[in-house]
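Just dropping this structure here.
Omission of a single protein chain aside, the complex is shown with its protein chains in their original locations.
Should a chain be cited, it is by its letter among A and B, assigned in written order, with residues numbered from 1 in that chain.
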Amino acid sequence: MGCPIDTTLTIVLYDLIRRGMMDTFLLSLTVLLAGGLFALLTCKLFSLMKAGYITITAVGCMIGLYAIIGPLQGTEVTTYSISWLQIFTLSFSIDPLSAFFLIPIFAICPLAVLYSFHYMDKAEQRLRIGVNFFFLTFLIIGMALVATADNIISFALVWEIMSLSSFLLVIYDYHEKETRKADYIYFIFAQAGAMFIFASIALAYSYTGSYSFSTFAVIPANIKVIVFFLALVGFGSKAGMFPLQMWLPHAHPAAPSNISAMMSGVMIKMGIYGIIRFYAILNATELVFGEMVLTFGMVSGILGVVYALGKNDLKKLLAYSSVENIGIILIGAGIGMIGLSSGNMAMASFGFAGSLLHVLNHSIFKSLLFLGAGIVLKKTGVRQIDQLGGILKRMPKTGSAFLTGSISISGLPPFNGFVSEFLIYYGAFQGLLLDGSPFIFTMLAILSLSIIGGLAATCFTKVVGIVFLGEPRTAKAADAQEAGITITIPMTIMAVSCLVIGIFPTPFVQTAFMALKSIKPLVPVGSEEVAVLTGNLAIAARIFLAVFLFSMLLRKVLYLRKEITHNPTWGCGFTQGTTRIQYTGTSYAMSVVDFFRPFVRVKTRYSGIKRIFPRQTTYNTSVEDISEIALVDHLAIPFLYFMRKLRWIQHGHIQLYIGYIIVAIVALLLFV
Amino acid sequence: METYISFALAVLAAPLFPGIILKVKAFFAGKNGPPLLIKYYTLIKLLRKGSVYSTSTTFVFKLGPIVSFAAALTVLLFFPFAGQAPLLSFHGDVIVLFYIMGIGRFFTVIAALDTASPFEGMGAAREVFFSTLAEVTIFTVLILFYRMSGSLSLATYFTGENPITLMGQSGALILLVIIAMFMVLLAENSRVPVDDPATHLELTMIHEVMILDHSGPDLALIEIGAFLKLIFYAAFITQLIFPFDVLNGITRGLIFLGILSLIYVFIGITESIMARFRMDLVPKFILTSFALVFFAAILTMGVFQ
Partner (left out) sequence: MINITELILVVTLLSVLLSLGSTRLMVLVRIMALQGVMVSLTPLFLKSHASLDSGAIIFFQIMTLIKGLLIPGLLYMAVKRVKIQREIEPFIGYHASILSGLVIIIISVFITNNLRLSLPEGHSMVLITAITTMASGFFLMMARTKAITQVIGYLMLENGIYLIGTALTDHRHTIYVVEFGVLLDLLVGVMVMGIILHNINSAFSDVDTTLLGRLKD
């Protein structure tokens, strides 16, 4: 007799927990919103505003993290819906995939916000900072809602909230022309991307007749390809997928660094979320999806890192490095999709899991790097890598954190970047036993990953070596000083978590595997296999660490009672060395960039040496992005030319404008 | 027990083999050459000395030798010498290994950049470029091996049911792999024709120029790391040539040592009869090694089964 009552009780309790979860999530959003309003209201009291805003945001994000513990452990999906404008229903739900993407949002954002306490320290700009915080809140809420939106209408709505709030955040330095231009480019890309997404959704709606995502699966197979491709273009432009990445290297340098950290670390991942979510709801298993995503991934990955190598502006370099990492994530997703199509579940699971874990990892180390770059920029006022140098001595904490981030982003063990790349490799290798085109694709994926890995290491040895090591190349770089505590703490936390994920990968990999439950056709491999693999990975990382500590000890022993002297670097007999003769970032990268010549345009300006007593000579190279060149030459300029031909329509006679309106209305009435 | 012995032997004997290379080169030059144990003497000399540190450097400079040594040592833990089961092994370890080598390189490079010397920067730039290309070859080899054996671990490549050797099935492909891996060995361990360890001009060096400012025990650690790396690649090729399941115990070990020494002799011969490449031909050299293996991998598509 006890059984039914127990069951009912369990159901009731369970229901309570479920509803509680969604309520907690909404509570966290409310708290966040309150924080934004608080910042707006108290912006006269500068320090109080910042401290209060940071505290409230941190609390809100903590509540949010607490809310997603349940979904991450695989409890049932909960939905919350309200009706809007009588005809629409806004519906949100948290399933494991959403919850996984909520982790970076709720974990990285408070750190980036904490960073802004010392970063945004100009009291005379307090109103602007208050407004900035207000939109920041909207960005966080927007992203959280994008990850949970459950039908077409709510998705479109919150996607726009996210895009617009980030647009308003980038334009913080609105009095500078460069910033306005950059933000304008971002706006065009965001809106054009959104148009593609809406087109995709609209096409799907015309076949399903329902707002719900769950009906997407019934679309005919050939239409699915179009829907997915449109969505891929739209989400890809948000994520920074090549050739739609152009806004990243403009918007990131223009935005304040805490904003770039959030945009590059968290917001562009929403594009990835969109791609994976659409793939999941379309329930598509044709090979072409995977091959499409994989190809975009490989191209973005390789070209992203090559451009990153060529760039001389620190934040532009990091922006291109984001393109590269998006490439890695897409390669993982592509491997997963190909695995799913060919029924190879091990390949599918490890590919998707690696991809998801890389989303988390990248959000940590890329935010760390942007925060580090931002503070170097603030303390020295120099953007160009070739004018920096020797920062590590002057800013030891920042420098060490940045070094950690650089190793992680190069995908080297025992740090976190390696774990996710390893999973993708592992998945790809499973696919090598296929035949025909899947084999070629997986083989190319592995090769691209190895090229990307090598080039990323090249790129970040360049950054660390030229910016943080050596001697300062300019007086500005020599004057750098260590940043305040609220700047070093978030960076240290991120650096430590890079190492922690690298050494204790198991729970994180398992979380990523939990998120795979939302991709319906996928049957993840058994948790034992995963546990064994991650266990081994952890052992390898720890053994390397142990050998490293042993070597350190060995060195200590070898140096007991040894004479140690300090002298300037050996100049190979050259006695008149200045710091200017150090190898520069440009020369460091040039041979690699040259190797990829057809895909990279290198512009060189050299004044030449003309007389017997030459005057000052200049040598200048810049590396240009072929997609940008192609867009300008083949799209923007012809389009502008065409538009100029239509200028006569706009002539300034208001009477004729009214005439246009009447014609338009009549035409509409006739045809609709 | 044998596992530990073979590992210890490999580590201890690693400085011996470069002596063979020097002997062979001396033979070709018609000289007597340094004693076979020259590298041990050098190491002892270095370990007795103190160090000079550049005033430009930071802690990164001191980490460089440690990490590169630790990486080389860790990699050897996974290697099945003479078909003995290695100390550690799991499915997927090869990927980890080559990435661990990557972190060793990362630190060597940033330690070089830490000295603020233009020459060391130049060497670092070359090192990262060439090793990136070499890494591609290595991963193609892994792809090919996975096609052949369905495994991702050094131990199963060489000691499993169906070891990958020249004598096994599709040996023609292994021949390509051996040639390509030998080219990678030359490139990764800075031997002629890619780099000349005996050159005098800093401008033409790759690896040697990066460690100009290291001295004393730090330099000794770097040198040992380099010897370990060389023995890893040489042993890798040896395993590919090595005929298996023929003999057991001591004889097998001796044959292994014999082939291993032969490879070093071969390196010596290559260094004696070849000139160094112009720097811009090095990428082509490494790309050729990639082409060989990639080509072998394509041939596994339904042709060689």
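A few points about this structure:
FYI, contacts are C-beta pairs under 8 Å (C-beta built on N, C-alpha and C of every residue); 3 or more make two chains touch, one makes a residue touch a chain.
The shown structure was predicted, so the numbers you read here are calculated from the model rather than taken from an experiment.
Note on the undisplayed chain: of the listed residues B:Ala8, B:Ala29, B:Ala85 or B:Ala172, the one touching it is B:Ala172. Within the whole complex, the absent chain has one touching residue among B:Thr55, B:Thr251 or B:Thr288, and that is B:Thr288.
In the full complex, subunit B makes contact with the omitted chain through residues 170-173, 175-176, 281, 283-284, 287-288, 291-292, 294-295, 298-299, 301-304.
Methods note: only the chains that are shown with their structure count from here on.
The touching residues of subunit A, counted against subunit B in their complex, run 389-390, 392-393, 403, 407, 410-413, 418, 422, 425-426, 429, 432-433, 435-436, 439, 443, 446-447, 449-451, 453-455, 457-458, 461, 464-466, 469-471, 533, 536-537, 539-540, 543-544, 547-548, 550-552, 554-555, 558-559, 562-572, 579, 581-583, 587-592, 595. For subunit B in complex with subunit A, the touching residues are 47, 49-58, 60, 62, 65-67, 69-71, 73-74, 77, 88, 90-93, 95-96, 99-100, 102-103, 105-106, 109-110, 112-122, 124-126, 128-129, 131-133, 135-136, 138-140, 142-143, 146-147, 150, 152, 202, 212-213, 216-218, 220-221, 283, 297, 301-302.
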